[in-house]
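Worksheet: the structure to be examined is printed underneath.
After this line comes chain A, so read on.
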Amino acid sequence: MRTPIIATALIATFAGPVLAQDKPVLRVLTYDSFITEWGPGPQIEAAFEETCGCDLQLIGSGDGAALLSRIRLEGARSDADVVLGLDNNLMALAKETGLFAPHGIEAELDLPIAWDDDLFLPFDWGYFAFVYDTTKLSDVPGSLEELAASDLQVILEDPRTSTPGLGLLMWVESVFGDTSGAYWEALSDNILTVTKGWSEAYGLFLDGEADMVLSYTTSPAYHIVAEDDATKAAAAFSEGHYMQVEVAGKLAGTDQPELADTFLRFMLTDGFQGVIPTTNWMYPAVLPEVGLPDGFGGLVEPDVALMYPPEEADSAREAALEKWLAALAR
Partner candidate 1 sequence: MLALEGIVVEQGNFRLTADFVVEAGARVAVLGPSGAGKSTLLSVVAGFLAPDAGRVLCDGQDLTGLEPGERPVSIVFQDNNLFPHLTVAQNVGLGVKPSLRLSQEEAAKVEASLKRVGLEGFGGRRPAELSGGQASRVALARVLLRARPVMLLDEPFAALGPALRTEMLELVREVAAETGATVLMVTHDPGDAARLGGQTVLVADGMARAPVETQALLADPPPELQEYLGAG
Partner candidate 2 sequence: MRVIGGLIQALAVALVLALTLGTLAAVAWRAEEAPRLGPAEWAAIRFTLIQAALSAVLSVALAVPVARALARRSFPGRSVLVTLLGAPFILPTIVAVLGLLAVFGRNGLLSVLLVLLGLEPVQIYGLHGVVLAHVFFNLPLATRLILQGWLAIPAERFRLAASLGMGPGEVTRVLEWPMLRSVVPGCLLVIFLICTTSFAVALALGGGPRGTTVELAIYQAFRFEFDLGKAALLSLIQFGICAVAALAAWRVALPGGFGGGLDRVVERWGIGSFWLRAQDAAVVVLAAAFLLVPLGLIVARGVPGIGSLGAPVFAATGRSLAVALLSALLTLVLGLALAELAQRRRGRYAAWVEALAALSIAVSPLVIGTGLFILIFRLTDPVALALPITAVVNALMSLPFAYRAMAPSLAEIETVYGRLGDSLGMRGWARLRYLVLPRLARPMGFAAGLAAALSMGDLGVIALFADPDRVTLPMQLYALMSGYRMEEAAAAALLLLLCSLGLFWVFDRGGRLRAGA
């Protein structure tokens, strides 16, 4: 008798939950950290399911970069309906696949820049920044130039595997243009290591491995809100800070087009946006009625918001990546 019990347990383990209900299912493909218990996923799922009369399935697939690979791998056969978690630097590549459909939504967005993309809608945004520990670092650099001239050790993320890494690549490119190669060479003695993703980099930083880490201006808010720890701060750079805008889009092959539209509209309401600041630790794309949580008040607010238009980002990316590799692969 034991065998059937074990078999049942194994099947239950491997097959995952079997849903025997008639509700329509909306599948949203997103990055892993979005759907963890402390991420935005659970609250957003509960809020949307309250009104949609549907089953919202959030499916994680690595980080933003892996998300795009997954979509390209699945192509038109994908049974996902919405993709959530691409960013401004990946939008052109995503557009090129031809797999996305126009959203047709007119939205009032609280972004520092104008937004009129017909395929992708922003759900949050932030500025890339170097984060440091105020108890350990007193002589904080005030610009990318000063950082390269200092003898500080920083941890970066790889632009080929992580969206913050790509963000810095574009940041340097937008500031230095033709001389960005020289900048990377000047910075190379400050780079302690280049990690695959944001989490390794930030973990190493918290372990005291480096003086600064490439992250977001909003990162200190986490420590203030969740840990009541005000020792982490982002350095304000005079050249300006590059922006990351995280977006969602509807797949053309969806079998739930109306439900997908409903979700995208819901995405810009308080039910979604109110969750973002304290779970994703980014600025909401539409400011909720209650405003931002306290920890966000004292954050660095850059004077200059840098960003390539998405259609230019892709070609800038390729050239920048080659310069980056040439400077650092030696």
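Note that contacts are C-beta pairs under 8 Å (C-beta built on N, C-alpha and C of every residue); 3 or more make two chains touch, one makes a residue touch a chain; residues count from 1.
A quick word on the picks: all candidates are chains of the complex that A comes from, given by their letters.
Because the structure is predicted, anything quoted here is derived from the model rather than measured.
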item	value
Chain touching chain A (counting every copy) in this complex, out of 1 or 2	2
Interfacial residue positions of chain A with respect to candidate 2 in the complex	10, 13-17, 32-33, 35-39, 41, 57-62, 65-66, 68-70, 72-74, 77, 79, 153, 156, 158, 160-161, 191-200, 202-204, 206-210, 222-223, 226, 324-326, 328-330
